[in-house]
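Provided herewith is a single structure, encoded as structure tokens, for subsequent inquiry.
For this depiction, one protein chain was excluded, whereas all remaining protein chains were kept in their positions.
Should a chain be cited, it is by its letter among A, B and C, assigned in written order, with residues numbered from 1 in that chain.
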Amino acid sequence: MNLNDNTAILLIHCPDKPGILAAVTEFINQHKGNILYLDQYVNREDKVFFMRVEWELTNFQIPKEKVEEYFQTLIAARYDMNFRLYFADTKPRMAIFVSKMSHCLYDLLSRYAMGEWHVEIPIIISNHPDMESVAKRFGIEYHYLPITKENKAQQEAKQLEILKNYKINFCVLARYMQILSAEFINHYPDRIINIHHSFLPAFAGAKPYHAAHERGVKIIGATSHYVTSDLDAGPIIEQGVTHISHKDTVDELIRKGRDLEKIVLSHAVEKHIERKILAYQNRTIVFQ
Amino acid sequence: MNLNDNTAILLIHCPDKPGILAAVTEFINQHKGNILYLDQYVNREDKVFFMRVEWELTNFQIPKEKVEEYFQTLIAARYDMNFRLYFADTKPRMAIFVSKMSHCLYDLLSRYAMGEWHVEIPIIISNHPDMESVAKRFGIEYHYLPITKENKAQQEAKQLEILKNYKINFCVLARYMQILSAEFINHYPDRIINIHHSFLPAFAGAKPYHAAHERGVKIIGATSHYVTSDLDAGPIIEQGVTHISHKDTVDELIRKGRDLEKIVLSHAVEKHIERKILAYQNRTIVFQ
Amino acid sequence: MNLNDNTAILLIHCPDKPGILAAVTEFINQHKGNILYLDQYVNREDKVFFMRVEWELTNFQIPKEKVEEYFQTLIAARYDMNFRLYFADTKPRMAIFVSKMSHCLYDLLSRYAMGEWHVEIPIIISNHPDMESVAKRFGIEYHYLPITKENKAQQEAKQLEILKNYKINFCVLARYMQILSAEFINHYPDRIINIHHSFLPAFAGAKPYHAAHERGVKIIGATSHYVTSDLDAGPIIEQGVTHISHKDTVDELIRKGRDLEKIVLSHAVEKHIERKILAYQNRTIVFQ
Partner (left out) sequence: MNLNDNTAILLIHCPDKPGILAAVTEFINQHKGNILYLDQYVNREDKVFFMRVEWELTNFQIPKEKVEEYFQTLIAARYDMNFRLYFADTKPRMAIFVSKMSHCLYDLLSRYAMGEWHVEIPIIISNHPDMESVAKRFGIEYHYLPITKENKAQQEAKQLEILKNYKINFCVLARYMQILSAEFINHYPDRIINIHHSFLPAFAGAKPYHAAHERGVKIIGATSHYVTSDLDAGPIIEQGVTHISHKDTVDELIRKGRDLEKIVLSHAVEKHIERKILAYQNRTIVFQ
């Protein structure tokens, strides 16, 4: 991983037509960009073309601040493209939302502390005071905003203000036990990542391990997804599963599930940080 | 596997009390039975004890035809036990129900032809003529009973008669695309094994691969379960899963799913044949 | 899958340079080919570019019999390409080699009988008579060529003659318990697929399940690979694994392993038939 190198990343989708791939790669080659990664996919049912390309900027002849404009004019306009351009040296800024459980939080923060990810995590927001000691351990600001039915709208407004002040690009709900309002979610479309402790769409909603135990399934799962206003129904990023048996009590499912949850959430966050995910019509394209 | 050896198998469940395990093992040891396999499990929430024990009969002092009576009198009565006694040299008799797809059917029949299982499969029943050629390949009788809304009750009656004539102990629905009536099912409680082509309880009912694709899941599954009158909601025996990606079309899910379905179904059938499954309150205990 | 459609498939590798991807896709687009699948990969250590592209020929302006020549002249020469061109309507012809075990054989033949694969399987070759009954079941010619130390060279010569007579393109060793000579292998480079019953490179050679049991591993595996003159050391195509426990005897490992072996082998064969594999320096690139 050399994400902090001097590279540009393009995420594209547009109606499928012949010549798109050649046009995009020619645009980069022609101006002396060196393509490092390229992955494309065509949805043939809906006739939509998707692409992620990453290239070195060192000898690229178009100045960094002009790349977006030139690409728009020379290529995107011609093919009716939706695109997003990122520069790998710009670190995205991430906020973590947490309630009382620490396993996902520790997994995220230890990767951050190790320097495994090219990201900034300036703040943790919580509706409980419990995780403040963990935040302190890693030297990260902790904002405690208790939430009741009555003050919810007000507290969400405060949260949004904090996110704005800290220039947060995306949020990670690390077992945050509050349902966000549609209004809140609209500020961060496809930029709030949740971990749900079941193999969605099975066992959406509360107490999925209890429900899994009751149903007698032989495999449990965890699902990371972008949050939409439809509870536990947003675009799925990654899922993980583990085998269980009749011997496992609900407590043991909870324990086994923790390892699934933290790994699945961290993998989703990693792919988001690396700009490898494109959400389209409630599904995700996860590029390689 | 020496299932055709001269062994007895006991499947037991009863209210949990101290001393059950000692009582059962003493009963076998005392009369010179040699215990080969023993697996037990206590459901602590419901305070129920479950056990499977298999022992050699060669030197067992109680005659085979008296074992059930003696065990009932000496042990089962004392502990309020539900138990079933099997002798490994009695081959269970199995019927396969099939419609138009052959992948599960081939997997079952090839294991049967190989002698992998200690079972008899005298008949295949179908609502379509398509699989008759496969049945012929393996020299198994094929009963074609087309089913319409109008003749369903009548045809089920014929099926039951055939099952009775052939002394069938249990049925395997190898992608049989008909919903059995509650009446039919009542003749074979916990003795009809189905394969559903999804990770239940997600995507119960028709067209699960289409629904999985629509939802954008990253893992698909297959589930074998005993059939109850509640559609796709009976006790789960085994589940299997495989990772998929946004690139997989519905057709590719169907193709990948076939390998899951056949392996998961065959594993469930194998455990049933080996008398390793005990269904209790819509869940299964699967002994080792 | 519409492999029997009127499509062309190109497998390419060449020194990595800017512009290859654009050149190849332009070649196809320009002459009215409709690209269906494209996957590429750059090995940055060795600076080698790999690509698989499949396109519809219906409106392609270069006649089928000229595509190879034109591509060589216009594109391949310029980039120092190694390439192979296939037409999806040409069914590859496959021979199965087998000894005494039937599980892989049944899995291959049942897929063939189902029409799951776009392939012809005219013959089965064996050093034992045991599998002839299975071959008959599926109506396939069976050539029994017993092998001893003394007659090995001679029998291999006969095998090669048979393969030639039946215009066989590739061979599948479905648990064929004979080591092929280097000379034999040289006739079918990267065109003999073997299944080894271990997670290679662990437990190469004879009796891998015994060795796995002895070592006390907690996971067993199966590996499909192209055969080279170096025993069990050819390019790996696919691997599969399953968890085991201390309770599993060698016999149970053998039983559990059979399901791994048959699925892993069939997946490898499928990818070979679909021309998705490129072997390079003893590793495989498996395109999507």
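The definition used in the following text is that a contact is a pair of C-beta atoms (placed from the backbone, for glycine too) under 8 Å apart; a residue touches a chain by one contact, two chains touch by 3 or more.
These numbers come from a predicted model, not from an experiment.
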Selected residue (touches chain absent from view) among C:N29, C:N194, C:Q239 or C:S266: C:Q239
Absent-chain contact - pick from A:K17, A:H210 or A:K247: A:K247
Per the touch definition above, residue among B:N29, B:T90 or B:N165 touching the missing chain: B:N29
Those residues of subunit A which, in the complete complex, touch the missing chain: 1, 102-103, 106-107, 110, 113-114, 116, 134, 137-138, 247, 251-252, 255, 259, 263, 266-267, 288
Hidden partner chain, residues of subunit C it touches: 41, 44-45, 199-203, 215-219, 221, 235-241, 245-247, 249, 282-286
Chain not shown, touching residues in subunit B: 18-19, 21-22, 25-26, 29, 34-36, 38, 40, 44, 243
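In the analysis below, only the chains that are shown with their structure count from here on.
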Centroid spacing, where centroids are CA-atom means, of subunit A and subunit C in whole angstrom: 38
Whole-Å gap between the CA centroids of subunit A and subunit B: 42
Shared interface positions of subunit C, touching two or more other chains: none
